[in-house]
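Just dropping this structure here.
What you see is the complex with one protein chain gone and the rest in place.
Letters A, B and C name the chains as they come in the text, with residue numbers starting at 1 for each one.
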Amino acid sequence: MSLTYLEAIREAQYEALRRNPDVFIYGQDIGQFGGAFKATKGLMNEFPGRVLDAPISEDAMVGLAIGAAIEGSRPIVEMQFADFSSVGFNQIVNQAATLYWRTDVPCPITIRLPSGGTAGSGPFHSQSMESIYAHYPGLVIVCPATVEDAYWMLLDSVELDDPVIFCEHKFLYYHLKADSFGERDLPIGRARIARPGRDATVVTYSAMVHEAVRAADELQQDGYQVEVVDLRSVKPMDVDTILASVARTGRLLALGESFPWGGVTAEVVARVVTDGFHLLDAPPMRLNSKDTPIPYHTQLWKAHRPTVATVTDALRRLLRY
Amino acid sequence: MSLTYLEAIREAQYEALRRNPDVFIYGQDIGQFGGAFKATKGLMNEFPGRVLDAPISEDAMVGLAIGAAIEGSRPIVEMQFADFSSVGFNQIVNQAATLYWRTDVPCPITIRLPSGGTAGSGPFHSQSMESIYAHYPGLVIVCPATVEDAYWMLLDSVELDDPVIFCEHKFLYYHLKADSFGERDLPIGRARIARPGRDATVVTYSAMVHEAVRAADELQQDGYQVEVVDLRSVKPMDVDTILASVARTGRLLALGESFPWGGVTAEVVARVVTDGFHLLDAPPMRLNSKDTPIPYHTQLWKAHRPTVATVTDALRRLLRY
Amino acid sequence: MEAFRVMVRARTLEDKLANLYKAGGRLVGGVYLGKGQEAYSAALGIQLRWQHDILGPFIRDQAARIAFGEPPLDPMRTYFGSVRGPMRGRDGNVHRGRPKDGLPAMISHIGSMVSLVSGMLFARRMQGRLGDAVGAVTLGEGGTSTGAFHEGVNLAAVEKLPLIIAVTNNQYSYSTSNDRQFACSDLAERAKGYGIQGRNVDGTDLIQCVQAFDEVVRAARSGSGPQLIIGHTLRLTGHGEHDDSSYIPESVKKSPIGRDCMLIAEQQILEHAWMNDKEIAEWKNTCRADVERMVATAMKEPAPDPFKEPWRALSTSELCEGQWTV
Partner (left out) sequence: MEAFRVMVRARTLEDKLANLYKAGGRLVGGVYLGKGQEAYSAALGIQLRWQHDILGPFIRDQAARIAFGEPPLDPMRTYFGSVRGPMRGRDGNVHRGRPKDGLPAMISHIGSMVSLVSGMLFARRMQGRLGDAVGAVTLGEGGTSTGAFHEGVNLAAVEKLPLIIAVTNNQYSYSTSNDRQFACSDLAERAKGYGIQGRNVDGTDLIQCVQAFDEVVRAARSGSGPQLIIGHTLRLTGHGEHDDSSYIPESVKKSPIGRDCMLIAEQQILEHAWMNDKEIAEWKNTCRADVERMVATAMKEPAPDPFKEPWRALSTSELCEGQWTV
């Protein structure tokens, strides 16, 4: 049997609905239709009245979920694309993120953001918004890179008493396969060594983990052992694991798919140098997308985001330093 | 005569309206009332039909401005508080920021965000959103720290053919005074040495420039010369000026008032270490607000944001390193 | 008459707040009052049962809060920033609430509470424990221009939730008059466009307000879906106490819309002989004494101590990052 990343998300939701009657799912076209990406396929029939189609009202969708959470429900909100969460932004960062701190009432909602670029999707169906949400206090931002993490971290997210922004990468939906969902091992907040090495550390997350691993494989032919750290959650960020890796390798490349100003790669670099400056044998490096909207044409898109080629190139420079 | 930061903003708008008939101002309560902070006081009468009250519709306010810009106008949009721009977020980051790149039609709009904390204002009237907007390609983010910059950078912003997020700090509105608006010297995109020094560099912007300068003054009594770099615009960021300063001092503190994850201070540190690693004699440091919403009570608020005391403290540790 | 007693209590409390604000120094932050809107607000509040119904109040609903059952010390404690208040000094003034008791704590972004209150009702219904509970959310007429209002009302209509959307048309949104806010002659007509019921009421007239909310809340309780009601009145104070509202023309203040609902209510009470002069005077004294006691208590209470604050924005403490900066 082979399970995809997308199936992991569907199965995790199935399991969450099964385990806890307080869980429900709310989003556009997620009922009978099963969602734009089929992440909720069949769930409406299996859990009648708990998988509901929403109007095109992202602000109200999130507002409804927060209200429901106050009353003890544990809603999952599916945004049709991460990009459209910009319309629900205010409810997310000002209402959900502040509720516990202001009132002592926790806000257990999970907002699923189908994220990241795929060929031909253009500026408004390709965005990665983890860096935006991570800036705000009161939110947990997870970015699973594997089928196993997609499954377990979604279950963890729904069980968490705090609002979780669940960034699932559309590029991985069908591409990524596993034999099983494995076991629940690392909790949210802990990074994983996706590939061990001793010569340089790539800290990354989500789809870029796979570009990094492939770059590391390529460099192995030149005799380099590159370690890849998969952040899993970008907030909280597991700085201990990152520093331990940099302590071994002395070299850091922070890699992310989203826009270059600020964001995860800046935070990674800043944390490493403020807490582990002397671990570094070379200046740290960053690699992100280019500083323009995400292009529609495949040729442009491939050049806009980091790929195995540009990661390998960056690593070569880092290793040669 | 003594001119405040707030008067600078009013006068710059007066001048912009006077110079160019394509300029108009749109925002809530900015007409007869002159704005919640009186930044447009009297302008409606001086420029009839060009200073207009908007409904409570931040999304539509920004949308209207973008449409007007397409037609050759140069709108200034006043948000009543920066915090409420979260409701116009989508139009700003997805419509204004992408217009030029997508269509080759420039988008000369200026969005004024009364930003930053003041005592007793609480979580929703105190936010600093420069880091959020700076993440997106296609926007220019300016954060004036002086009366002169408030004046000239606002005029520059309105003249720029690109969307500018003009973050004006409410704490400086009345506190900051100058004898005149001085002369137009530095363009947007260039930082300024707000106070020269040789022992450490504080890179900061907006209200925190003044906390940093006062901290530097304090440390002077101990014989330290701390240099303060006022970024003026956080995007683009004037890395050359920062690096030149760090080259002189060997020590860096990145200081900002907004939330700690990501944002300006992470970007500053990341840029310095990727481009000027060997300039540093000590690990760089960061200082931001705490990672919670902004508290209402003055006692909490004072502890939430960086102040002279905490900046001085951080600098002492940096200098002693 | 319950609603009138509530009105007096609210007005007394708010007059005190206005004085404290003007005296300066003691209160944290600004003061936002409901003067001129007490009849409408109280008439809504008396229909709602604490810990049974839901009230998502706007900034001018001291009366509705009192009638609903907000703990009496909550307002003063919040205005003084006492750690013993429900917001513990973290948030203030009109942003206070007790979500678990059915009183969510509003965020400032206008319109945002419509969908939130809808979500509370939605969850209770899904959990099978809605019963005959209703939710009410209040806004000013300016709030109807927000996208959040529209999305929230439409969603409540689709879900046929027992939601009362009580709009106070007090003629101004801060300084902005209605001709710059909307172009329709009757905001209640928006109801039809959402497929819900809508009506108007004279917000200066207590008896009419009580009557109207009695009907409206009954309709919501009995399954008729969302109810939009517009109360017409004038804000008899500044937007906040920092604002002298000099932009409101004398002619408006002197027009029927500018009548003080307190005076009218008092007349109505006397006319119907529900209370006599003496009883009213006594009640006012009681309210004044109560308010003074609240001030005395709240003033003495400790302010939040930044060193004792946990500074954690997540309930899951192990996921809070330390003070990693510096």
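What we mean here is this: a contact is a pair of C-beta atoms (placed from the backbone, for glycine too) under 8 Å apart; a residue touches a chain by one contact, two chains touch by 3 or more.
As the structure is a prediction and not an experimental result, all values here were calculated from the model.
Engineer: For the full complex, can you list every visible chain touched by the one that's not shown?
Structural biologist: Checking the complete complex, the chain left out touches A, B, C.
Engineer: Pick out which of A:Tyr14, A:Phe277 or A:Tyr296 touches the chain that's been left out of the picture.
Structural biologist: Per the contact definition at the top, the residue touching the missing chain is A:Tyr296.
Engineer: Check the options A:Leu99, A:Leu252 or A:Leu287 and report the residue that touches the missing chain.
Structural biologist: Residue touching the chain left out of view: A:Leu287.
Engineer: Could you tell which one of A:Pro21, A:Pro106 or A:Gly122 touches the chain left off the display?
Structural biologist: A:Gly122
Engineer: Which of these, B:Val140, B:Leu255, B:Val269 or B:Leu318, touches the one chain of the complex that we don't see?
Structural biologist: The single option touching the absent chain is B:Val140.
Engineer: Need a quick check: the contact residues on chain A for the chain that isn't drawn.
Structural biologist: The missing chain touches chain A at positions 28-29, 31-33, 36, 52-57, 59-60, 81, 83-84, 86-87, 119-125, 260-261, 265, 285-288, 290-293, 295-300, 302-304, 310, 314, 317.
Engineer: For chain B, which residues lie in contact with the unshown chain of the complex?
Structural biologist: For chain B, the residues touching the absent chain are 21-22, 24, 49-50, 54-55, 57, 59-73, 75, 90-91, 94-95, 97-103, 105-106, 137-138, 140, 160-162, 188-189, 235-237, 239, 271, 274-275.
Engineer: Residue by residue, what part of chain C touches the chain that was omitted?
Structural biologist: 145-151, 154-155, 157-158, 160, 179-185, 187, 189-196, 225
The definition used in the following text is that only the chains that are shown with their structure count from here on.
Engineer: Closest chain to the protein CA centroid?
Structural biologist: Ranked by how close its C-alpha centre lies to the overall one, first comes B.
Engineer: So the centre of each chain is just the mean of its C-alpha atoms; given that, what is the distance between chain A and chain B in Å?
Structural biologist: 30
Engineer: In whole angstrom, how far does the Cα centroid of chain B sit from the Cα centroid of chain C?
Structural biologist: Centre-to-centre distance between chain B and chain C: 35 Å.
Engineer: At least two partner chains per residue is the criterion; list those residues in chain A.
Structural biologist: Those would be 90, 94, 97-98, 101-102, 137-138, 235, 274-275.
Engineer: Quick one: which residues in chain C touch 2 or more of the other chains?
Structural biologist: Residues 87, 90-91, 95, 107-109, 147-148, 312-313, 320-321, 324-326 of chain C touch two or more partner chains.
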